[in-house]
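One protein chain omitted, others in place.
Read from first to last, the chains carry the letters A and B; within each, the first residue is number 1.
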Amino acid sequence: MPLLARLLTLRNSPLLLQLPPFASALCIVVGIAWLFILPLDEYSRQTYVSENAILPGQVHTYFGGSEHNVFRAYRQEVYGISGWDERDRLNAVESVIRDIGLKPARQDYRYTVAGEDIEGTNLYTILQGPRADATEAMVLIAAWRNFDGQVNFSGVALVLTLARYFKRWSIWSKDIIVLIPSDSTYGPEAWVSAYHSTATEVTSSRNVSELPIKAGALQAAVAIDYPVGPWGHRFDKLDILYDGINGALPNLDLLNTAVSIANGQMGIGCSLHGITAHSDKYPDRLKILTKGVITQSAGHATGPHSAFMPYHVDAITLKTLGDGWHDEMSLGRTTESIFRSINNLLEHLHQSFFFYILLGAQRFVSIGNYLPAAMLIAGNFTVTALALWVQSGRAPIASSPKSGSTNKQLQEGQLEVVKTAGAIVLIPKQATRTVQRQLFVPVLAVLAVHLLGILPIQALNTLNRAYLSLGLRIIAAISYILPAFIAIILVRGVKVSRQQIQIMQSFSLLLLGAALSTLATLNFSLAFVVGVLAAPLSFVRPLSIGRRSSNGSDVAIAMGSMGRYGQYLVEILGALTWTAVSPPTVLYAMTWYFDKDMQWMLLEMAKGWHAQGVYTPLVIWSIWWPAWILGGIVLVAGAAERVE
Amino acid sequence: MTSLRKVYDDHPKTVVFASGALIRILAALVFPRLPDLLTLRPEISTPVNSFKRLQEGLFLHERGLDPYDGGIFHQAPLLLSLFSLVPNPSSWIGRLISIVLYTGLDLLSADCLYSIADSGAGYKTRLFTSPRSDRVWKPISVAAAYLFNPYTLLACLGRPTSVFTTTLILLSISHACQRQTVTAAFALAMASYNSFHPILLLPPVGLLCYDRLCINSSNSQPFTTNGDTSFAPQNGIKISTDQRNHPQPLPFALKFTTTFTVFLTFLLLLSRLILPSWNFLPAVYLTPLTLPDLTPNPGLWWYFFIEMFDAFRSFFLGVFALHMLSYSVPFCLRFQKQPLVAVVLMMGVVAIFEPYANAGTAGAWLSSLGLVGHLFEGEYHVLLISYGPINVALVSSAYRYTFPALAALLYSTFLGPAFHHLWIYAGSGNANFFYAITLVWSLALLIILTDTVYSALRDEWEAERPEGKGKDVGQI
Partner (left out) sequence: MKLTHLLALPASLLALLTPTLAGPEYNEHLHLLPLSNDYLYAGFNFTSTTSLSAYESHHYRYFPRSLGQILQYTHTSELHLRFALGRWDDESWGARPRDGGREGGTGVELWAWIDRDGGGEKVEERWGDLVNSLSGLFCASLNFIDGTKTVRPVLSFESEGSSRGSDGVGQQLLHGTLPNEVVCTENLTPFLKLLPCKGKAGISSLLDGHKVFDANWQTMSIDVRPICPSSATNTDDECMLEIQQTVDVVLDIERSMRPRDDPIPRPRPIEEIECDETKHYNGPDSCYPKRKEGAMGWSLSKIFGTPVLGSCHLAEDDAHENVDITLEVPSTRVVETSALQLSSPVVDAQNTDIRHFKLQEGIHRTDLTLPYQPNVASTLRSQPPLYATRQITGHGQERGGMHTLLHNPHPYPQTIIYLETLPWFLRPYMHTLKISHKSSSKTVELEKMFYTPAIDRKRATKLEVQFTVPASTTLELTYDFEKAVLRYTEYPPDANRGFDIAAAVIRVLPQSQTAAQSQAQSGAAGSGCKGRGSYLRTTSLLLPLPTPDFSMPYNVIILTSTVIALGFGSIFNLVVRRFVLVGEVPRGPLHAVVARVRELVGKVRGGKMGKAGDVGGDLGGADEDSGSGGKDTGVSTGKSGGISDPVMGSGSDKVD
């Protein structure tokens, strides 16, 4: 108890009251800097296979010889039918599958997003392993069109050849499902969701038919992306795509298996995020880290494999890059070896890491090393929230008409009063009464603004594609008008005190901090990015321009012992950063940076929301946006006060 | 805004209760999937109170099978006959009706809280009047604290049968405060019939009844509730004068206990009538003790007994059960001056340490802390923080780490479902993630419980020694 009392005396020291802004600034700086030291050798590790059963590259692969001729023939077939329309094409592929001696099955799917239809048919077949008892299965995918929209000639042909080749082996202890979706994003999504559901209910935006045949629990999935025509093309490197929807990642063991087989057994170099020239030095590592963070925070599908991650099925995509001397057979042998390894598995992949940031095909950072970055940034909001909470305790005096100079005497006066036992209750009386009312309005405001966040989500996900960018413009305009509006209502109409404004900001920041730190465990990158973008919010204070600095005493504290002008400067800076870093502006900035069309991006986001279940819009519009609006309210509230 | 405030000022109770009911029903109407989703959440539904398991038991019962001859259903038999009356909640109308039923329960609980707070049992008892009695929460704010508590809100939508227990406990307390001993005993009997653990509340509630009866018998002139500590000693003296026309403690205790037992046995016999066998006794009342079902919940038991070595399992089961038991009597002895505090504390002990803990019970307890709200100076200690040493002393006499504890609760509320998702669905995190969060949750609740004990004792002490107010204290 005494120690506790000491701690509490600490609370009283003015130093501690001035500390928080700097503390939170420190949190942000350290958090950002943290990410930049990760690529160093001290903080990253060499990858390793930790599942014993997987034995990567331990088997001799026999895929070759006459299979090569068969492959060429199949590729000719695929090339021949590529021009045909959907139905004939499917029939042709089905007949090939039948010739192999397998039973083809179909699944139609249609998504309707923003007035745009995404239609297609998944064609798949199940190769029943002789040793298998229909309890486990692995998936071999080749989308008809790869992620960039090219026809995946060699990929499909290779998959068919492999199916024919695998069928003769009696070693399979798991069924092998060969899946040929029409596209690379929505086909797999429809297939895997139907695979895990009893009856898929038809909604306005989503119509997915059921699967006629199923196998057991999916263990892993490997997609092949090899869009090369019948004339053939030798590739240089194998690009391994691993990002799942909402930043979910496959088990690191699967990646390691692929890399070690391709590298060690077949001698094919592996790359990530299409960066082929990768000297294992700091800049390259940093580049890959940044790309990884960006793709992960977007949370969208990056290939046919992405759809499998939310269902706890580890999946990767093998994509051929550049022109070198590796041919389709070596890719086929790589796939064969990978499937032999997965076939060895006794348990579902669980040994290795699920949270990691890759710096290269064979270098990674584990969660323990990188999580603090996001946590620090989320923590800075909590620190500020606590500080504001404590400061709001002083508010009734601060906001009372008396100026700061008389504040001191008032305190002494109180001191005197307090000393007498009888009257001690006087302060608490008014204090509690004020507090009881004080909490109500801020809580209500925070809740209301967060509920408002539903509107932009609804708008951007239901509007027709034609009006999307217009909708965003309107939302942007509203988001800039809204804070002033609400602030004036609050200050003039409801007559909220400075203290209530502070409490409101404290609550909003507390929520933001908690939400971001939770998000950091689900999707680190998204939490980090949003945290950095929202960082200015913890420095926003009511504008005190035109008022005597004593009234803006908390600002003075926030800015340490700065003079008035410095304080104005800081306030203006805060206001400017607040204006600059808003959700809409950031969206516009992104379109400008990646020079994409805004409508295209919004459409993609809507598709992701409806068809893939990406929750990034939710994070933006109902975590970040409300916090930003509340920050604006706090900002304007000061000015509004002045006017009255 | 002002007109709203006017309406509120005119009849606050109606407004608060109506809006409380409105929120619940609107939530069920606007998000029709929400109730069923919450019914499946492990934080709200546990094996002994899950609404889905209740449906299963109902199904078996209606087909003439013994629902207790199996590992799924562990809830009180009379619930079966009650819910066989309401339509099947799988249809939307049935769901709505069940929601309305539970909303009614919540309103009843809120009303009980209102009447308890109104009776002033919190700050003015036979032997004692709190020096902070001027800071007592208004009854309406206590009720509001229950109705708008997010945990109770979610629990109402999730429809676990532990809501019945909460309501019955509060009912029994309010009856105790209104000196209706028999009905209090009956409500408590029903509560412990429903979920066994409220039986631990028997001593404190009995004490509360006794206390109220004494106050009634010693018809002291009505107190003015502007708290003046100088009343306390005179008050003590006055009471000592008319000690004789108090009911005798021992006979009263016997009477109370026997009433309780009679009602309990009556309920058990009644449920035997609607059931083919006595199977329900072990199924309902042995499950919380032997913990056969280790489904995750926010409590402390499940992971402990997953990881426990078989040799020591029974031993630790006994230890945990005794540990819960061990609070009941000491609280009664120490807090005989303020029995309501003892009751609330015991509710807290049950909410934190019960084998199948859930957020609903914890939330109900947190709200019922408002009954003793005058004790804690949560907001107030930060309000006064900067006025020099005295106030620091005040802080140390107030709740000491309420705000950190509440922040911890907020964080674990966010992180709990996230980590559960990582463990169960994403498969990327293991069980320790969720376990850690349940630890944090229980720890935060424990801190609040301890602070309540501290400030209640401190309050009592300051009543004896007003000059000690706001000074640093040690304990011997």
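One rule holds for everything that comes next: a contact is a pair of C-beta atoms (placed from the backbone, for glycine too) under 8 Å apart; a residue touches a chain by one contact, two chains touch by 3 or more.
The structure displayed is predicted, hence computed values, not measured ones.
Peer 1: Out of A:150, A:197, A:464 or A:579, point to the residue that touches the absent chain in the complete complex.
Peer 2: The single option touching the absent chain is A:197.
Peer 1: Out of B:214, B:300, B:343 or B:409, which residue would touch the omitted chain in the full complex?
Peer 2: In the complete complex, the chain left out is touched by residue B:300.
Peer 1: For chain B, enumerate the residues touching the unshown chain of the complex.
Peer 2: Residues 40, 42, 52, 55-56, 58-60, 63, 65, 69-72, 292-296, 300, 302-310, 320, 323, 326-327, 330-331, 334, 352-353, 423-425, 427, 430-432, 435, 439, 442-443, 446, 449-450, 453-454, 457-458, 461, 468, 471-476 of chain B touch the chain absent from view.
Peer 1: Where does chain A touch the missing chain, residue by residue?
Peer 2: With respect to the unshown chain, the touching residues of chain A are 2, 62-70, 72-77, 98-99, 101, 103, 128, 130, 133-136, 164-165, 168-170, 196-199, 213-214, 216-217, 230, 311-312, 346-348, 350.
The working rule: only the chains that are shown with their structure count from here on.
Peer 1: Report the inter-centroid distance (CA atoms only) between chain A and chain B in whole Å.
Peer 2: Here the centre of chain B sits 39 Å away from the centre of chain A.
Peer 1: Using the touch rule from the top, collect the residues of chain A that touch chain B in their complex.
Peer 2: Against chain B, chain A makes touches at 1-2, 4-5, 8-9, 11-12, 17, 248-249, 310, 312, 348, 350, 354-355, 382, 386, 389-390, 392-394, 396, 411, 414-415, 418-419, 421-422, 424-425, 427-429, 431-432, 434-436, 439, 493-494, 510, 514-515, 517-518, 521-522.
Peer 1: For a test of understanding, state which residues of chain B touch chain A in their complex under the given definition.
Peer 2: 1, 132, 134-135, 141, 227-230, 377, 379-380, 382-393, 395-396, 400, 403, 407, 410-411, 414-415, 418-419, 421-422, 425-429, 433, 466-467, 469-470, 472-475
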